[in-house]
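Below is one structure, written out as structure tokens, with a few remarks after it.
For this view, one protein chain was removed and the others were kept in their places.
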Amino acid sequence: MTFRISTTPLDPPTLARDLLDLRAGAYVEFQGWVRNHNEDQAVQALEYEAYVALAEKEGARILAEVATRHAILGAACVHRTGLLQLGELAVWVGVTAAHRGAAFEACRAIIDETKARVPIWKKEHYTSGATGWINCATRGDFATPAAPQPQAGPG
Amino acid sequence: MTFRISTTPLDPPTLARDLLDLRAGAYVEFQGWVRNHNEDQAVQALEYEAYVALAEKEGARILAEVATRHAILGAACVHRTGLLQLGELAVWVGVTAAHRGAAFEACRAIIDETKARVPIWKKEHYTSGATGWINCATRGDFATPAAPQPQAGPG
Amino acid sequence: MTSVQLHYFALLREQRGLSSEVLATSATDAAALYAELSARHGFTLPIDRVRVAINGEFAPWNTPLLEGAELVFIPPVAGG
Partner (left out) sequence: MTSVQLHYFALLREQRGLSSEVLATSATDAAALYAELSARHGFTLPIDRVRVAINGEFAPWNTPLLEGAELVFIPPVAGG
């Protein structure tokens, strides 16, 4: 159960290796890739920034919470920071379980909670030359609308 | 969109490579591993057998159906046959989509439908020396209960 | 008599003791043929847990048997 911020490229097979478990019948993996558009804008690159100490602490809490709610055997999440090009891997989540239902649900919950709660920020660089911090627009001009604010405080 | 039966080991990174797509923001993968137990019995190995021609036809229908119901960009599934040892990869599903919701739902649907409809059979070899074709028990003595029968006729 | 080609998989292959055969039968549809073979070889799966494929496609049990047809009886599947 590790949640880690990485400044270097992620290699899924290497990451998955730590989750090998002979009790596991199901392995579900999520990869978030830098895609070439957001809403109607053409994207050229993404820049990720994290408050590493708190991100890893909050991420570990997410993994622990998910493990109490779903019958999983293992779970891990690694998130990149820095400037990422189109097609690059921004976030990886891997989950093992005896049965696939728990693995799918836990994997989904981990990425959902990570996006909602972990102090990581994303700046889009558009092909037009403009840039925008996602969820930070205050006049609704270019970035995506803010997600609902998570509750203050851990947990 | 390919569904394939393979008599040789599966390599997830190689399989995933065919799904790379700059429009995709989400990639979800399922791996079914040979686990060391089923219900309360210790398993030593699994033997998979397929009616290859019909399996690949039915599998292709599943992928096409799922693609009409979910906003995905690509999907593939490969299933092993032969004798597999503990920890070996029996089935691999990969799905890409612009957004993660569709990728998770489609991946889950593909493995669920594959297990329910595709003519592939699994024989468990227990450490006790006994064996059993899964879902084929007629006296409820050792194998898992039969799944609900799918409708006759192509999907 | 109608001559058909049969392929067996999994439990049915083991209970039949072979993978394929060509058979002359007086059965007129797939259901009757399964009943005939069950009686002869002691198949343990009742027909309502089995499906049939004819010439490479799933087919209804009451499909008439045509000369040269290829049949596969499909035990409950268990991929994954």
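Here are a few things to note about the model shown:
For reference, chains read A, B and C in written order, and residue numbers begin at 1 within each chain.
By our rule, contacts are C-beta pairs under 8 Å (C-beta built on N, C-alpha and C of every residue); 3 or more make two chains touch, one makes a residue touch a chain.
Keep in mind it's a predicted model, so treat the numbers as computed, not measured.
Listed by label, the shown chains that the missing chain touches in the whole complex are A.
Considering A:Ala16, A:Val43, A:Ala90 or A:Cys107, the position touching the chain not shown turns out to be A:Ala90 (whole complex). Screening A:Glu49, A:Glu65 or A:Glu88 against the full complex identifies A:Glu49 as the residue touching the chain left out. Of the options A:Arg4, A:Arg23, A:His37 or A:Lys123, the residue whose C-beta touches the omitted chain is A:Lys123. Where subunit A meets the omitted chain, the residues involved are 32, 48-51, 53-55, 57-58, 79, 90-91, 111, 114-123, 133-136, 138, 146-147, 149-150, 152-154.
As a convention for this text, only the chains that are shown with their structure count from here on.
Averaged C-alpha coordinates give centres for subunit B and subunit C that are 24 Å from one another.
Distance from the subunit A centre to the subunit C centre is 50 Å, each centre being the mean of its Cα atoms.
Chain contacts: subunit C has residues 80 touching two or more partner chains. The residues of subunit A that reach two or more other chains are 100, listed in rising order.
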